[in-house]
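All protein chains of the complex are present and in place, except for one that has been dropped.
After this line comes subunit A, so read on.
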Amino acid sequence: MTGTLLLFGGLVAVALWWLSRQGLATRPWLEAGPLDDGPVRPISIPAAKLGLWMFMAVAATLLVLLLSAYSMRMEMADWSPPPRPRLLWANTVVLLLASVALHRAVQAARRGRRDAVASALMLGGGAGLLFLLGQLLAWRELAGSGYLPANNPADAFFYLITTFHGLHLLGGLVALGRTGASLRQAPLARLQLSVELCASYWHFLLAAWILLFFTLAFSPPFDWLVALCATPFR
């Protein structure tokens, strides 16, 4: 549960910081007027962006809960993790490439160069597809060596976590495809926003994958942290 608690601690900290700027100590019963110059300013980022950040918080919760379940199971005596396919390293690099490509797409969109946006999106989307393909190959390699989901929980967790991540990436590909499809017609401001949203999501997917990959591949890397947090309960 350590990971979950850390993530929730972070989310609570953000929420508290935000709430602290919302004038929660004001006395609304004494105020009158539309409060234009009050302490409270409306959030100035677009709704879609805020919505995406909220969604990423939910997706992060989902993935961290999976990791928590994983690490709780890991502490039991009969834990035997499967070998990690070398291919995962290559996949990580491919996903990193996708992230970089989308970063460049954002820059191109800011400069208003639709052609550059198009090629960067193609590169990013292609790299995303390649990553998914690579994950499937990694599955095949594992399954070929006899590490099947039904064998033991460690194997099952590997398939489960990569599936969850892959499905989120698939959703990202759909969004990317829609952005690409409206590339020519969309007004520039709208295109910029769409590309920025895609890029944020892909950076999130990259960060999530790196976290997941390291937890899956180098388990258990956080012995000391688990020990520290579990001390009061021992």
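Here, contacts are C-beta pairs under 8 Å (C-beta built on N, C-alpha and C of every residue); 3 or more make two chains touch, one makes a residue touch a chain; residues count from 1.
By our rule, contacts and distances are computed from a predicted model.
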Listed names "ATP synthase gamma chain", "Cytochrome c oxidase subunit 1", "ABC transporter ATP-binding protein" or "Hydrogenase 4 subunit B", matching UniProt entry of the absent chain: "Cytochrome c oxidase subunit 1"
Selected residue (touches chain absent from view) among A:137, A:156 or A:193: A:156
Residues in subunit A touching the chain absent from view: 1, 4, 8, 11-12, 15, 19, 22-29, 31-36, 38, 40, 42-43, 47-48, 50-51, 54-55, 57-58, 61-62, 65-66, 69, 72-73, 76, 78, 149-150, 152-153, 156-157, 160, 232-234
